[in-house]
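Heads up, one of the protein chains got dropped from this complex, but the rest are sitting where they should.
Think of it as A and B in the order they're written, each chain with its own count starting at 1.
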Amino acid sequence: MATNLQFLQKVTSAGLVSSFDMNNIFDKGYDQYNIYLNLIDSSTNGGYMGLRFFDSSDTIISGNEYDWAGQQLKSYGSFDNTWRATSNSQIAPIFVSTNDDNRGGGTLIRVFNADDTSSYTFITAQSSTFMDSGLDGTKTIGVHKGAEKITGVRLVSQSNTHSLSASIYGVK
Amino acid sequence: MTITVSSAVASVTLTGIDSDDVYMLAVSNCIPVTNGQNGELRVTKSGTAQSDANYDFAFKGLRTDTTFSNLASVGSSKWTYPIGWSTSNTSAEAGVSGNAIIYLYNFNSSSEYSFITVETATKYSGGTLAPTGGALHKVASASDGVHFQWSSGNIDVGAVFTLYRVV
Partner (left out) sequence: MSEYGYIPEAPEQSFGNNKGIFTPKDIYDLTRADKYTNYGQLELIETQTVSNVATVDFTTLGTYNVHFMTFNDIHSATNNVLTNVRFYENEVLETGAVYQYAYQYGNVAGSFGESRSTSNTRIYTLMNLGNATNETANGYTYFYNLTDSSKYSFLTFHSMTINATPNGNMNFGSAVLPQASTVTGIQVLMQSGNITSGTISLYGIKEYS
């Protein structure tokens, strides 16, 4: 019963993008997938990143079908505990407040039940990024309230663009 | 060790912890047959679930519907909230489930308490709940696994529990 990660794919954005698509990364037979997201750079300081899923037809799910809640952990001030919504068009925040100095950042997104045609798909995410004010971290959970197979992920930049790479693993 | 629930059962027990490594329990698609149940997790010793009053926990309850909760207890007979918190059944809402990643520490030690860290995401009638934090069982003896049940009723078909050794 040793745990291990099984590498599936690496996806890299073509420079700064407003949407970062990871198509057909699921449906590989795992109950859980890990996505390690490497933030390379941002167009401007600030902003945040949201997440949507692709369905079994590789069509983006952009309807108000997501619940999410997150805690924004700040080194420079009181935490923001107001990130939450039900029946929303995306899950957020995947990370918050990036910088435009090419300084990086990291996020782990765990995805549950993506391959299951009769279950909602859940995520947990934890991140660490930096803006000029200081460190920003997030602890976020979310769910897509559709009982269907999910095949991929789109990360959507809010108010700026990002360059990213992601390594996807099955947990076995 | 993987257990996939193929017909509704009262509980699931995973054992086999026999080294000083860190272990990880991954749970997906765990659904109560009876609507609105909390998850109850216990340690096992020699394969038997322990129900003494030595379970403590502290979780930050991230939630999509209202102000985040603080969940804490001393001297309980189980760890409440890992995997499920007021979790709905599929009659109430098709597609719901409880899911979790739980790391297990010191379980194999004959002289230390057993500790866990918990990340959960679970669906209930008002939204989505995520108890996140840690817990301990304050008995200084070796634990060899975990036992899970819902606060009432059976575990529905489709739940997958996998116990890993982190190597």
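We adopt the following convention: contacts are C-beta pairs under 8 Å (C-beta built on N, C-alpha and C of every residue); 3 or more make two chains touch, one makes a residue touch a chain.
The structure presented is a predicted model; accordingly, all values stated were derived computationally and were not measured.
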item: Chains on display which the left-out chain touches in the complete complex; value: A, B
item: Hidden partner chain, touching residue among A:52, A:84, A:139 or A:154; value: A:139
item: Sole residue of A:6, A:23, A:43 or A:89 that reaches the chain not shown, by the stated touch rule; value: A:6
item: Absent-chain contact - pick from B:38, B:64, B:89 or B:132; value: B:132
item: Touch list for chain A against the chain that is not drawn; value: 3-8, 10, 36, 38, 71, 73-79, 102-106, 108, 126-130, 134-139, 167, 169, 172
item: Touching residues on chain B - with respect to the absent chain; value: 20-22, 56-60, 70, 72-74, 103, 105-106, 109, 111-113, 115-117, 119, 132-136, 138, 140, 166-167
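By definition in this document, only the chains that are shown with their structure count from here on.
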item: Residues of chain B touching chain A in the complex; value: 1, 16, 24, 26, 28-29, 60, 62-68, 94-97, 99, 101, 119, 121-123, 126-128, 130, 132, 158, 160, 162-167
item: Contact set on chain A toward chain B in their complex; value: 1-4, 31-32, 67-71, 81, 84-86, 110, 112-113, 116, 118-120, 122-124, 139-143, 145-147, 171
